[in-house]
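First the structure, then my questions, so here it is.
For this depiction, one protein chain was excluded, whereas all remaining protein chains were kept in their positions.
Our next item is chain A:
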Amino acid sequence: MQLPSSQEIIDDLAFFDDWEQRYQYIIDLGKALPGLPEEARTPDCLVKGCQSQVWLVARNHDGRLQFDVDSDAVIVQGLLALVMAAYNDKTPKQILDFDIDQYFQELDLERHITPTRGNGLRAIVAKINGLARNAVH
């Protein structure tokens, strides 16, 4: 399944009026991500959170950054899908210009991506931004 764009996700989520549907949508988005095979989940691509773990593999494809991500928790995987919609297959400049906080605010999910949450999402965002900065230089 092709991941919807970040704007499509904002529109989709605004459509639901109860939280269960919203979470179900996020879970389903996560399930649509290809994930990473067991052997690719190596320690060097592990981003550790104390509640859940996430893995990130990045590559530069003709000036666009592409990512494979995975998590051991399905809602975190869903939140990763939201992040992927914003960042995957984008140029470093597009990544750096994207306001992720604003995005999560529009999704009404900013509580889940605060630095205090130990789910590794904030760390993934920081890592992707770091890769984008390196690619620009």
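In this section, a residue touches a chain if its C-beta (ideal position, glycine included) is under 8 Å from a C-beta of that chain, and two chains touch if they have at least 3 such contacts; residues count from 1.
The rule is simple: contacts and distances are computed from a predicted model.
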item: Candidate names "Cysteine desulfurase", "Glycosyltransferase involved in cell wall bisynthesis", "ATP-binding cassette domain-containing protein" or "Sugar ABC transporter permease"; UniProt protein name, chain not shown; value: "Cysteine desulfurase"
item: Hidden-chain contact residue, picked from the options A:13, A:29, A:76 or A:100; value: A:76
item: Touch residues of chain A, complete complex, unshown partner; value: 19-20, 23-24, 27, 50-53, 72-76, 112, 118-119
